[in-house]
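Of the protein chains in this complex, all but one are displayed in their positions.
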Amino acid sequence: MSMLSYQHFPIYAIMSLFLGAFLVVMLGKNRAVRNALAFISVSASLGFLLALVKRVMIDGEVIAYWMGGRVPAGGYAIGIALEVDALSLFFGLLIAVAVFVSCVYSFSYMSHDDNVREYYTLFLMLAGGVMGLVLSGDLFNMFIMVEILTFAAVALTAFRNTAAGALEAAFKYLVVGCMGSTCILVGTVMLYAQAHTLNFAQLSALIAGDMNTATKVAFALLFIGFSTKAFIVPFHPLAADAHGAAPASISVLISGVLTKSGLYGIIRLTYFLFQSMGLGSMQFLLVFVGSLSMFICVTMALAQHDFKRLLAFHSISQIGYVLTAAGLCTAMGISAGLYHAMNHTIFKGLLFLAAGAVLHQTGTTDLGRLGGLSKRMPHTTVLFLIGAFSISGIPPFNGFASKWMIYQATYMKAVESGNIGFLLVTIIALVTSVLTLASFVKVSQSVFFGRLPAEFENVKEVPFGMRFAMGIFALLCVVTGLFPNLVTNYLTKPAAAAVFSVGNYIDSMMGAGYAESVMAAPPAAPVITYTELGCWDPVSWLLILAIALLAVTIVALAGKYDRVSLRPAATDAKHDLFFGGEESVYSQVGGGDLFWGFKHNWRHYFGFMHDLHSGIVNDYALWALVALALALLFSLIVL
Amino acid sequence: MDFPFIKEAISQLFSKSSCAMYPAAESPAAPNYRGRIVYHPDRCIACGMCERVCSGNAITRRVEKTDEGDKITLTFNLGSCTFCATCADFCSRNAIEFTGDYHMVATKEEDLLVSGSFIKKPPAKKPAPAAKPQAAPAEAPKETPACAVVPREDGKPVSDPSKCVYCTLCAKKCPAGAIEVDRAAKTWALDEEKCVACGTCAEVCPKKCIIM
Amino acid sequence: MFKKLIAESAAKSPWLFHINAGSCNGCDIELVSVLTPRYDAERLGFKLAGSPRHADIVVVTGPVTTQSLPRVLRAISQVPEPRCIVTMGSCPQSGNVFRGSYSVAGPLSKYVHVDVDVAGCAPKPEAVIDGLALATKILKEKRGR
Partner (left out) sequence: MSIILSALQYLGYILIFPGFLFCFLGGMLLCGIDRKIVAKMQKRVGPPVLQPFYDFFKLCGKETIVPAAAAKTTFLMAPLVGLAALVVIQLFIPVFHFSAFSGMADIIVILYLLLIPALSIIIGGAASGSPYAGVGLSREMVTVIACELPLVLVLLAVAKTVGSALGTGLCFSLTEIAAYQAANGSLILRASMIPAALAFLLVIPGETGNHPFDAAEAETEICEGMLAEYSGPPLAVYKLSHAIKMLTLTSLFVALFLGGIGGKIVNILALLGLTGGAAGALGVLLGAVVLFLLCALITIVCISLVHAATARLKIEQIFKYYWTVVSALALMSLVLAWYGL
C-alpha cells in the first residue's frame, strides 16, 4: 500500500483542495502565488480523479478506503470510509472539471475585487466540501461535507457585499440551508440509532430489511435535507437570489456543482440507503417533484428581468429534468439523467460565465438596460450562443442528445408501465424545452443583439483568461454533443450500472458475502442494456448539415452575396434603421416587452407565481416546513 | 376561432374571376368622365374666366405681340388640374372640353401640358385716328353724348340711354366686370381697360340697347 | 444568362411601397383598389411591401407637406437600388390646389428625380396600372445597365 497506489487517490483528491485552501490563507498575500496555489490544488484534484477513471469506470472496481486503516471489526464498521464507485466518480469528475474551469475563469474575473485571498479560500473549501460529499462512504462524513459546502457557499454568495441584495440573499440561503442540514443531521442520528453504524454500505444493508417508523421519518428528513441542497421546487427561490448576487464563477459552482451534490444525495438515498425505488409511489414522488420544478422554474425564468436570475431558474428547471429521469428507475432513465446532469454542468457553467463576462464589462445584468453587445463582444456572443443552443436542445449540441434520451426514457416508461402519467411528463418535458429556447431568445435579443445603448459604447471584449475558460466549456458542449455514444459507454453506463448494483457496493465495502448474510433479498446486479430507439447519430447528421451549409454558402458567395453596401458616411439615412420615415432614435425591444402573447394568456398563472415568490425569508422557511411535513406524511404512508 | 368565409372561398374557387383584365381588355371610362382636357383655341376669346376660376390654377395664358395681332396661348397643366371641370362650365364659348381619355401617364413634365394658341386680330374697323385704345391716357370714361348712339370705333359696347332701363343685367353678366350701372342715378359707365369686347352684355340686354 | 434572367424577373415582380406625403387619401384608396379583385395588379406581379427595404417602386401620394418632406426623403433613400419613383395624382407633381400654401414644400421633383407621374385627381385604377407598367419598364432598363 505505497503512498502512490491508487487506493489513496480519493483522499488525495479531497485533501488537495482543503490543503490548497489552507495554504492560500497562509501564503496568499501576492496575486501570483495565490493563483498558482489555487491552480495547483484544483488541477491536482482533477488529476487524481482522472487517474481513477480506468480502474473504476472501465474495470468496474469499487474502491473502498478506510481512513486511518481502521477496517471493520466484528462485522461493525467503526472507522470513516471513502467509497468510490462509478456513480461517485462520475459526479466527482463533473465537479472537478467545473471547479477547474471556474478557477481559471476567476483569475481574471475577480481582478477588480478586493480581499480576493478570502475568495480563493472559500472557493477551495466549497470545492473540497462537495468533493468530500461525493466520494465519502460514511453518512456522517457526508453531513460534515454538506455543512462545509453550505457555509462556504453562503459566504461566497455574500462575497460582493456592496452589491444590492447580496447580504439578504446570503441570509435567506443560510436560513433554509441550515434547516436542510439539520434535517440531514437528525435523519442521520435516527438511522444511527436504528443500525448502530454510520457506514453507508452497512446502513443500506441493515436498513432495507426492516422499515419501521423511525427509518421512514429518517427517510423523509434526509430527502428534504438533500432537496434543499439541490434547490428543488419548494426551495428554488433561494437559488434565484443566491445566483443573482454571487459572482459568476461562484454561480457556476452553485448551479453546476452544489445542485449535483444534492442530486447525488437523493440518488444515494433512494437507490442505496432505502432501496425503495422499486415502489411505484417513490417513482411518482421523484417524477412529480422533478416535472413540477421543471415547469414552474422555466415559466418563472421567462418572467425574469435579470440575466443571472433567469439563468438560476433555468438551472433548477434542468435539475428537474435530471430528477425526472432519475426517478424513472429504468436503466435508460438513470443513464439519461446522469448524461443530462453532466451536460447541464457544462452548458450552465458556460452561460453563467457569459453572464459574468457581461457583468464584468458593463457592470449590470439588467435585461432592460443592456443590448447590442455582439458588436463589442463578438467572442462572448458566439460562446453564449453555443451555450444557449445546447441548453435549449438544438441538435448538433449536447443538450439535444441528453434531452432526447430523457424523452425516450419517459415515453418507454409510459409504454411499459401503461400508466399515462409518464406520457404527461414527456409532453411537459418537450414543452419546457421550447420554453427554455424562448427565454434564451429573450436573453440573446435583450443582451447581445438589438441596439447598443450609449452608455456601453466603449465596452471592450473580455480578457483572454475568461474567454479561454468559456472556450473550454464550449468545446465540451460540442464534443459531448457529437459523441454521445462515447459518453454513454464510458461514463453514464458504468454509473447507471453502479446505481443498480447495490450488492456489489456493500460487499466491496464490508467484505464479500456480507450482503447475502445480512439482507433478506440481496438485489441481483442487473446487466444494463437498453436500446436507443431513434436513429440519432450526430456525426453524420452534422456532416450532412455542414455539407448543405457549405453548398448554400458557396452558391451565395458565387452570387456575390457578400457584396453588400455598408454605411459610407457617419450619418447617412440610407443605412439607418427604417423607423417609418422618422429619425432612427435609440429604441431597444428587449427584456420585459417580449412574449406578450404568451404572458397574456398565462397572466393569472404569472400573477399567482409573482405573489407566491414574495422574497421574504420567512415565506421560504414556511415552504420548507410544509415540504418537510408533506414528505413525512408521504413516507409514513408509502414506505 | 371561426372561419367566416369558407363557403364563399370554396364556391368562388370554381366561379369566374371578377377581374376586368385591364391591359388586355380595354375598359372605357364612364360616359361623362372628366379625363384629359381638349382645348379648342378657335372658339376661345381669351376672356380669362377659366384661368380665374381654376382652383388648381393649372391654366396659364401667354400673350405675344405679333404683326397680325396678339398671339394668345393657353396652357392647361394636367399635372396641376383637379379635373373638376369648373373651367369648362364657366367657359362661355365652351372652348374647354373634358374627354374620357384617362391615360394621363407621363415621364416628362411636358407630356402633361395641353396648350393651344390663336391670334386675336384687332377689330376690322378703320384704324383709330389717333391714340390706340390700349394706349388711351387715363382720361376718365366720359358719358357719351345724349344724341343718337353711334358704335365706338374700338368695338367696345355703348349703351343707348333712351332705351336703357338700368336693369343692371349687363353688369352682372359681364365676365370682366367692366360695366357699372347705378339704378338710382340712372348712369351706365364702361371701364375700357377691363372690357374685352366679348359681347355678353349686348347678347344679354333685354332691351337690346347695347350696340357694339 | 443569369443576368438576363434577373433583368427579366425585375420587370415581372415589382413590389410597391406607398408613401402618403399628406394626401387627402383619394389617391391612397385608388392605389389600394388596384390590388382588389376588379383590377388585380397582383396578376402582373405587383405586391404592396411593408418596408422600403423590400420595395422596387415607391408610390408617393400627397403634396409633400413640410412636415412630411424629411420623412419622405429618408424613406425613399432607404429603398435599395434599382428603384423607381412614381408620383400619383396631381398633388406630388405640382402641389395641385395646395400650391403656394405655407405648409406645402412644393412638388416632389424639386427633391428627387421622379420617374413616372400618373396624372388625375385620384387617377383611375387603369391609369395607375399603366403608370406602374411604365415604371417596371424603366426598372428593367435601370436593371439592364
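The letters A, B and C name the chains in turn, as written, and every chain counts its residues from 1.
The criterion applied here is as follows: a residue touches a chain if its C-beta (ideal position, glycine included) is under 8 Å from a C-beta of that chain, and two chains touch if they have at least 3 such contacts.
No experiment lies behind these values; they were computed from the predicted model shown.
The undisplayed chain touches these shown chains across the complete complex, A, B, C.
Of A:Phe90, A:Phe231, A:Tyr321 or A:Trp404, it is A:Trp404 that touches the chain left out of the display. Interface note for the absent chain: among A:Ser111, A:Thr182 or A:Ser540, the touching residue is A:Ser540.
One chain of the complex is left out; on chain A, the residues touching it are 372, 374-375, 378, 381, 385, 389, 392-395, 400, 404, 407-408, 411-412, 415-416, 420, 423, 426-427, 430-431, 434-435, 437-438, 441-442, 444-445, 448-452, 533-537, 540-541, 544-545, 547-549, 551-553, 556, 559, 561-567, 574-580, 584, 587-590, 593-598, 600-601. Residue positions on chain C in contact with the hidden chain: 5-10, 12-14, 36-37, 40, 42-43, 45, 48-51, 53-54, 56, 78, 80-82, 143, in rising order.
One chain of the complex is left out; on chain B, the residues touching it are 1-6, 8-10, 12-13, 15, 17-19, 21.
In the analysis below, only the chains that are shown with their structure count from here on.
Centres computed as Cα averages put chain A at a distance of 59 Å from chain C. Between the CA-based centres of chain A and chain B the separation comes to 91 Å, rounded to the whole angstrom. Distance between chain centres (mean CA atoms), chain B to chain C: 34 Å.
In chain A, no residue touches at least two other chains.
In the complex of the two chains, the chain A residues touching chain C come out as 565, 572-574, 576, 578, 580-583.
For chain C in complex with chain B, the touching residues are 37-40, 43-44, 90, 93-97, 99, 109, 115-121, 123-127, 129-131, 133-134, 138. The residues of chain C lying in touch with chain A in their complex are 19, 51-53, 68, 71-75, 77-78, 80.
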